[in-house]
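Yeah, one chain of the complex is gone here, protein chain that is, but the others are all in their spots.
Order as written gives the chain letters A, B and C; numbering starts at 1 within each chain.
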Amino acid sequence: MTDLFNALGIADDATGGSLSVRSPIDGAEIGRVRTTDPAAMEGMILRAQEAFRVWREVPAPRRGELVRLLGEELRAAKADLGALVTLEAGKITSEGLGEVQEMIDICDFAVGLSRQLYGLTIASERPGHRMMETWHPMGPCAVISAFNFPVAVWSWNAALALVCGNPVIWKPSEKTPLTAIASMKILGRALARFGDAPEGLVQLAIGGPEIGETLVASSAIPIVSATGSTRMGRIVGPRVAARFGRPILELGGNNAMIVAPSADLDMAVRAIVFSAVGTAGQRCTSLRRLIVHHSVRDELVGRLVKAYGSLRIGDPRAEGTLVGPLIDTASRDRMVAALDRARAEGGTVHGGQVVEGVPGGAYIQPALVEMPAQTGVVCEETFAPILYIMGYETLDEAIALQNAVPQGLSSCIFTLNLREAEAFVSAAGSDCGIANVNIGPSGAEIGGAFGGEKETGGGRESGSDAWRGYMRRQTNTINWSSALPLAQGVRFDI
Amino acid sequence: MTDLFNALGIADDATGGSLSVRSPIDGAEIGRVRTTDPAAMEGMILRAQEAFRVWREVPAPRRGELVRLLGEELRAAKADLGALVTLEAGKITSEGLGEVQEMIDICDFAVGLSRQLYGLTIASERPGHRMMETWHPMGPCAVISAFNFPVAVWSWNAALALVCGNPVIWKPSEKTPLTAIASMKILGRALARFGDAPEGLVQLAIGGPEIGETLVASSAIPIVSATGSTRMGRIVGPRVAARFGRPILELGGNNAMIVAPSADLDMAVRAIVFSAVGTAGQRCTSLRRLIVHHSVRDELVGRLVKAYGSLRIGDPRAEGTLVGPLIDTASRDRMVAALDRARAEGGTVHGGQVVEGVPGGAYIQPALVEMPAQTGVVCEETFAPILYIMGYETLDEAIALQNAVPQGLSSCIFTLNLREAEAFVSAAGSDCGIANVNIGPSGAEIGGAFGGEKETGGGRESGSDAWRGYMRRQTNTINWSSALPLAQGVRFDI
Amino acid sequence: MTDLFNALGIADDATGGSLSVRSPIDGAEIGRVRTTDPAAMEGMILRAQEAFRVWREVPAPRRGELVRLLGEELRAAKADLGALVTLEAGKITSEGLGEVQEMIDICDFAVGLSRQLYGLTIASERPGHRMMETWHPMGPCAVISAFNFPVAVWSWNAALALVCGNPVIWKPSEKTPLTAIASMKILGRALARFGDAPEGLVQLAIGGPEIGETLVASSAIPIVSATGSTRMGRIVGPRVAARFGRPILELGGNNAMIVAPSADLDMAVRAIVFSAVGTAGQRCTSLRRLIVHHSVRDELVGRLVKAYGSLRIGDPRAEGTLVGPLIDTASRDRMVAALDRARAEGGTVHGGQVVEGVPGGAYIQPALVEMPAQTGVVCEETFAPILYIMGYETLDEAIALQNAVPQGLSSCIFTLNLREAEAFVSAAGSDCGIANVNIGPSGAEIGGAFGGEKETGGGRESGSDAWRGYMRRQTNTINWSSALPLAQGVRFDI
Partner (left out) sequence: MTDLFNALGIADDATGGSLSVRSPIDGAEIGRVRTTDPAAMEGMILRAQEAFRVWREVPAPRRGELVRLLGEELRAAKADLGALVTLEAGKITSEGLGEVQEMIDICDFAVGLSRQLYGLTIASERPGHRMMETWHPMGPCAVISAFNFPVAVWSWNAALALVCGNPVIWKPSEKTPLTAIASMKILGRALARFGDAPEGLVQLAIGGPEIGETLVASSAIPIVSATGSTRMGRIVGPRVAARFGRPILELGGNNAMIVAPSADLDMAVRAIVFSAVGTAGQRCTSLRRLIVHHSVRDELVGRLVKAYGSLRIGDPRAEGTLVGPLIDTASRDRMVAALDRARAEGGTVHGGQVVEGVPGGAYIQPALVEMPAQTGVVCEETFAPILYIMGYETLDEAIALQNAVPQGLSSCIFTLNLREAEAFVSAAGSDCGIANVNIGPSGAEIGGAFGGEKETGGGRESGSDAWRGYMRRQTNTINWSSALPLAQGVRFDI
């Protein structure tokens, strides 16, 4: 650990502070981090505003160069940062590395964007007039991230925000400040090579809810990108709206897979297991509901029970481990409680036993729960590896079940039948922001826009034109004629 | 008036109700309209939801056909509907007709969109995978409109919403229900020709705040497009956000023009007068602030005072009238009070005298107010023809003044100097959603996106890709291979 | 006929000329049309250039208004113009009307485009610089159309060209001048209502190859949109290229359908029959090759032979007729010759017998030809209702067969299997410009770009952004700073 901290240059930052950081692997303290004094937030926000006034005038391709350098530094630090993700968030090694790869990918993508940020030129109805629409930097962007993607979510936001001309203030989860600090060090190396970025371009604010609340409340921060629970979003969204800020919310999911009669069950089993137990079920896109056609239900459940039985649970650093710890024991308690409630609502639970794993960590067997119906507990997101299984007879019924939860993040269908697949992604199909065919709900590529509807909050990040969420649109009409015609043929002769 | 009501088929609707409608021209009652029973709102919303389930599956070009027919019917009814706008909202004839033309234009535009609604196909990082992004209908859309554009704003929203697959529930201003009813009759003719649209596709809810509140509160209405004051938006936005709906807010503006030394003053004078006194200063894009370079200030003010002196004020139906009544006497009172406050803050007022016009109407001379600085009253939107005038020395100073109000709708500069014009529309220039050069802030073409930042609410309507505000984005990844690779190179082998 | 001619206002134009027009229905002369004197072409081209200088500065939405009026006039004349298409080109009534509907659709679409014609604003790498890309009118556009879509192809080109700011010179097929004249009359009504279009905005040049050659050779005509045979395109393309003009070529197709084991055979049979015998096999997108999986081949062929046996052949005006005449006896002779060659190459012919139909017309039974392999005759386009049938075992084999012809217009697969469908539209699938699933190769919607690769010529018309083919792209960089930085960091200090 010392080596790792040294390699990442965070050894000093990991000691002497008041915030105790514990690894979910064994519950041991791995650092004591200094928190940001809430009284310092005002200065931080001021610096971000000042940085904005400089950064917005730096040409976007030059801003992209900073992000390119960040990508290079991330490549260089990939193994170390990935290992720290594993240590601090408890992900298995491959997922820790995958998270850093996602950071790298978004940097590459953002570099390309930096010569685009396309607006439109538009045909005007008036002679001697030119219309266009340009996208301009917006101002400081607060990024509030969660423990489960302690660094990737920041990079999604920061890479775009920086290219778009916005400073960033990052409030990571209190549970994962070390990966945040390490990411800032990596960024620092990129900044040093870049040369002349303004002070305060990217700042880190470590601490509890009061830090987040300051960011949410400040009208000097037009963009608040917040990833977390629906409960959090229900508070943040209206507050940001009340001050006419722009929230980008990535909240809860309750992601389902429909398994149709024609599904390739080999693929489905693998997709289900990865989606449901990967990151110990703590992804916002984790698979939580399985809607299986009656004709294949028994076989599928049988194979899943078997596959679940063979999952290696334990130290996420160990080769072969597929299920690491939950983030903490409270999380495990919530899972146990949800399983109890599921039983009470008629469910049959497979797995779900607390296991020792590494002493001090919150290890538990992922659970399959056969439900008689989509009851109350199924409609809630329990952030843990529980997969509820329900049957269906017609595709309409399956889609209705899929849509009958308040969340709207990710969804998928396994089928080889063209009509079913198309129905699922059609206007009357899945109501989620992500709807896949023959892949699980989890593990999106960065090239698409990421986010969802309903209680998921409506935000979009990452690819496609999600960058627009970080800019303001301006419609320009330039009259270069010597006349002053009015639109819609209005006459007004003085 | 009877002829007009008969021509528009609203004679029956204009009598027997409890809501008294008065023409601002003379304050006389022109109708008594039945209001919607708040208890009926639930049924109305249910019908909209049912209509949604049908309409979302009607192909968009077919939906466009309805909008095309609406455009045809609007063309046929243009003179009558324009006259009713004049009667009910008090606009001069040319502006009443212009408003209907805007409805027609948006219909034409939306018809074209109906074969587009473009999403993206996107290169996937995985072999045998296909990515795309499609836009789907969203659900019922509430349109809350204001008196000053009693029908155009509805048509902006309705034309797009319908083409996008959404039913509409319209709550017009209590002051202008007759134009709303007339618009529904016109739509009714289009629907009759169309043939098989679902019941309840477009519904009208007439009444006071409780109607609007129901729409704002209902989670069955994902989109609430509300045009009105910032005060209203500050309530609506958070409420809609709290239930994870999508607000489209078009709120107050405090629109400025910078007049640079090189400005074509002939054009500037005409643009100023139209922008500041058109619709009696009751456009959301009305010019409210004039920021004039010291070198041309005296000349410009002199010419404006003269032009203002020659404005014909009175019955908006009369040929030659350029300034009709304010919507009501309360509005006139607020203008008078604002002028008093301006004087108290050091301003010199030209004009602003109450005039008789037509007895019973709230007529008043538009006012020019020379201000020593951008004081408190200037930073507020008074919905009346007051134009505050301030001087500047450097362009940076002028842009800072322009941006130093809480609203962010429309703005413009008059200059023949390329560098000034470009600076104004650059990242460090105007912070408004609309920034024009050598045309006033008012009178946007429908081809651009309409809306603004900060307290203007951030919504966009009308052209460009504002239609996306009425749809939900879905990211699809289709795996048609027989393998199941994970993104970011993650390995998870069970 | 006289009534029809009067209704369309072409009675005078249909007499007194030197070009005899015969109806393919019965071979009777239906008119004698005046041809354009080749010596007059120079003047015509000059007028087009002059019209261009005016029209290019008319705002695009105003240009769109002309196209909107054309759409209205086409709606009013639909029945008559459709009947004339039937009379002059021999299509059945429903197809004649469908052709006019296509004209109407493209007008609606083009009207929408007229407020778009979107270019891009682009992030610049230099401070104080702005980049954009605008699309400008290009110049006169020659449209050379064929008999089989005597008016729709013109409207596809003309609606876009007009909205894009280009005059049009139309050379219709010598076989179908009357529908062209009638279309010009309809356009004339739109022009009269429009008011102030320049003289010579759309001109008609009737005659033989020398007319077309003049258009192809003239460097005053930057765009030549030519629809016809590959033989023609092989001449036109290089000639236009040699003078640095822009050809838009829509040439031959040799369109195939793959019928997979899982195909819905009911749908397939209907799609095949319409695609192969509609317009008597004289569409550029007509189905010409059927590639059937061995497992369903016998059943499918049996059903097709039966369906072909029941096709009503004869006067295309008669209710119930599905197969009208070929355009002339030479065309029928070519079909007979092709069938002979197919037999010589091992084929078994079903149908293909000459039938009387209406005396004087070239009627013939559509033919199904079972081929042992994709021999020489199959690789050529015979513009007549011949459908060659071949078997396949693996999808790769079927796709290879599909792609192994020199033409690349349209293609399709019938399958309910997702993997097969996706493979067909993937990078390694069909090499055609159009690739459909579960619909025939024929009958494209106007919302997509229409055209194909290889010997089909590479042109695109109709929807998507095919309009760009009618405009020139201009990249603009505006330096509004006081400095002169060079791109790529080059230093050059004098």
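We take it that a residue touches a chain if its C-beta (ideal position, glycine included) is under 8 Å from a C-beta of that chain, and two chains touch if they have at least 3 such contacts.
The shown structure was predicted, so the numbers you read here are calculated from the model rather than taken from an experiment.
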Residue of C:271, C:349 or C:362 in touch with the missing chain, whole complex considered: C:271
Sole residue of C:114, C:262 or C:438 that reaches the chain not shown, by the stated touch rule: C:438
Identified contact with the non-displayed chain, of C:23, C:36 or C:134: C:134
Positions on subunit A where the hidden chain makes contact: 61, 64, 68, 105, 108-116, 128, 130, 418-419, 421-423, 426, 445-447, 463, 478, 480-482
Touching residues on subunit C - with respect to the absent chain: 53, 56-57, 94-95, 97-99, 101-102, 105, 120, 122-126, 129, 131, 133-134, 136-137, 165, 233-234, 237-242, 244, 246-247, 264, 267, 269-271, 273-274, 278, 307, 310-311, 322, 421, 425-428, 430-439, 443-450, 453-458, 460, 463-464, 472-480, 482, 484, 486-492, 494
Residue ranges of subunit B at the interface with the undisplayed chain: 57-62, 114-127, 129, 132-135, 415-419, 421, 437-438
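Operating definition for what follows: only the chains that are shown with their structure count from here on.
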Partner chains that subunit A and subunit B have in common: C
Mean-CA-position distance for subunit C and subunit B (Å): 42
Between subunit C and subunit A, distance of the C-alpha-averaged centres to the nearest whole Å: 47
Touching two or more other chains - residue numbers and ranges from subunit C: 61, 114-116, 418-419, 421
